[in-house]
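Only one protein chain is missing; all other protein chains are in place.
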Amino acid sequence: MTGERRIKTKRGGRKKLFISLGIVVLLCLVPLSTTSPYYLHTLIITFIYVMAAASLRTILLSGQISIAHAAFMGVGAYASAILAKELGWTPWLTMPLGGLFSLVFGAVIGYPLTRVRAIYFSMVSLFVGLAIVALLGVLQGITGGDIGMIDIPPLSAIAVPGLPHIDFDGSKIPYYYFFLILSFLILLVLYRIEHSRIGTSWKAIAQAHMVASAVGINESGMRILAFSVGCFFAGLAGAGYAHYNMVLTRSSFGFLSSINLLIYVLVGGSGSFAGPIIGTAVLVIVPEIVRSLQTFAPFVFGGIMLFVVFFMRQGIAGLFEQLQSKLTRSKKREMPGRAP
Amino acid sequence: MISEAAVQTVANVFMLSAIYILVALGFALLMNVLGILNFAHAAIYMAGGYICYELIVGAGMNPWVSLLISAVAIGALGLLIERVLFRPFLKDMNSIVVITLALIIILEATVNVTVGSYIRRIPSFVPGVFRVGTVSLSGDRLATFVIGSCLLAAAILFIRKTKTGTQMLAVSQDFDAAALQGINTRRIFALTTAIGCALAAVAGSLMGAVLSLSPLMGDYMLVKAIEIVILAGIGSIGGVLIGGLILGLLDASLPLFIGGSATDLIGLSIVIILLLFRPQGLFGHEA
Partner (left out) sequence: MLLETKALTKHFGGLAAVSLLDMSVGEGEVVGLIGPNGAGKTTILNLITGFLRPSHGHIFFQEKEISHKKPHTIARLGIGRTFQLAYLFPDFTVFENIAASFHVHPRYGFWEALLNTASCQEKERYIEEQAMEILHLVGLEPVRDVLGKNLPHGYQKLLSMARALAVKPKLLLLDEPIGGMSPQEIVFAMSVIEKIRAQGITILLVEHNMKIRSLCDRMVVINFGTKIADGPMDEVRQNQDVINAYFGRDDAA
């Protein structure tokens, strides 16, 4: 019995691994077919947002809907940028530090924040996000306030003996591969966490928090953990963005961006791991394709959102799951018969 | 002698509070009666202002008539939104979030495409200046305060004294019980949304005359509305008045001393602390 079930998971897992590796290989080939900086840029931005969206979903897993996620990207971005620019440290060091800074910030704010109930959490997170942006404005001495920060150092060249020298100064291609690899690694880590006992306890808290407490799950501790982990990767993504864009303005980490991230996750489908990935990809790339109809892009965006809500309850990823379960009759939904 | 500046500031406080409260009241009604956080409420406020502008400047109508038409039109829009977008999803918070966010995007894009996203000024409703003692107050500011107060008084009387209003309160307290009592909850939902949206439209139009219309006014106002509702607390309609006054006081006076960003930070911090340690706000019940 147990064995049978485990095989099923392994098979499912193996299939997913192949699909993701396949996608990664395809993505690796992109710069070989086009060197247009525009396409590369769009994909790079997609990678960054995928990291942010996936880490937002981590927070969502524990039943908390955060509207502050972009702000935490900002925390990591500014932290890394300031360390690199003012102290001259290499971005390879300051980026994880930026993530760490965001994690600590998130944990400290999370301590009281995660104790409040669902809808309040969302409301407070909205304000926390706004407060962070306001704080960035107040600290204009180091952040440049409304004018923003410029001359942020790009990633320093990789000059490891034995490996080819890689410069991040000229074309976008090295950045492309960097973000491809980074996002893949981050997704791997997030996937692992979700499918571990930690992820299970998050899902338990989200479904029935009283029951979770009654079986020994430390509700608030787990919530803070989810929030902190989410903030870490958001900070990391933000830091990456800082050294790619080399310019930072605090308005890019505001309310609207946090909302966008939430939309990417919800439209893609918050119930599955692939959801945020699909949602981000669709909602970043499709409007770019429709760019010629510049003024109508928002309508496309809003239209996609409404369409998904009305017709795809589980998000776009849910559509795939429905197809999958129609093709392979899942046992889960059926009641096998009467009482013992 | 009271300085001119001080009086102006006081006038600003009342004017700003009036507008804040008009928007926050609609938001609170939707939150309490329908149980949804209508993120698009402030976008509706903005749309109301721009419609009024178009009617006055584009169609050359009388300002007061335009105000009325804008309110009615937006109220009708509210009915449509409630029926088509809200009602099917009232229990599903995730979907409502996505829907209201989509609404914001669509409304802002519509305004962009039709009227253009420039900062505009609605021509005065009450042109000229009134002298009160040694102080002069602009007609519009006064009008805003007067209209705002009247509408608010009317709204509160409606809720407290009329049968429909009581039904709204009933639904806000316990939906199932209200339905079992035979209250037509669908009608209440529709009416609440219409009223809330109409109030927001009036606020938008008044704001457009007194200060200006801008595509970002919605984003700004959304934060204020939520702040006020949190200050007031769950279930408290009257608390919205106090909350609005407090916030109006803060926003009209503090920036003179410490600047915009810092004022925002203070307002946000107060709300955050309140939410964390006294989530029922100043007047709400323990939810």
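Just so it is clear, A and B label the chains in written order, and each chain counts residues from 1 on its own.
The rule is short, and it goes like this: a contact is a pair of C-beta atoms (placed from the backbone, for glycine too) under 8 Å apart; a residue touches a chain by one contact, two chains touch by 3 or more.
All figures in this text were calculated on a predicted structure; none of them were measured in a lab.
K.L.:
Please identify which of the visible chains the hidden chain touches across the whole complex.
P.N.:
Checking the complete complex, the chain left out touches A.
K.L.:
Check each of A:M95, A:L225 or A:L261 against the chain that is not shown and name the one that touches it.
P.N.:
Final answer for the missing-chain contact: A:L225.
K.L.:
Which one touches the absent chain: A:L97, A:A204, A:I224 or A:L248?
P.N.:
Among A:L97, A:A204, A:I224 or A:L248, only A:A204 touches the chain that is not shown.
K.L.:
Pick out the residues on subunit A that sit against the missing chain.
P.N.:
1-2, 5, 189, 192-193, 196-198, 200-201, 203-204, 207-208, 210-219, 225, 331-337, 339-340
Rule of thumb we're sticking to: only the chains that are shown with their structure count from here on.
K.L.:
Can you check how far apart subunit A and subunit B are, centre to centre, with Cα atoms defining each centre and the answer in Å?
P.N.:
34
K.L.:
Where on subunit B is subunit A touching in the complex?
P.N.:
Those residues of subunit B that touch subunit A are 37, 39, 85, 89, 93-95, 97-99, 101-103, 105-106, 108-109, 112-113, 219, 223, 226-227, 230, 261-262, 264-265, 268-269, 271-272, 275-277, 279.
K.L.:
For a test of understanding, state which residues of subunit A touch subunit B in their complex under the given definition.
P.N.:
Residue positions touching the partner: 65, 112-113, 115-117, 119-120, 122-124, 126-128, 130-131, 134-135, 137-138, 145, 255-256, 259, 262-263, 266-267, 270, 295-296, 298-299, 301-303, 305-306, 308-309, 313.
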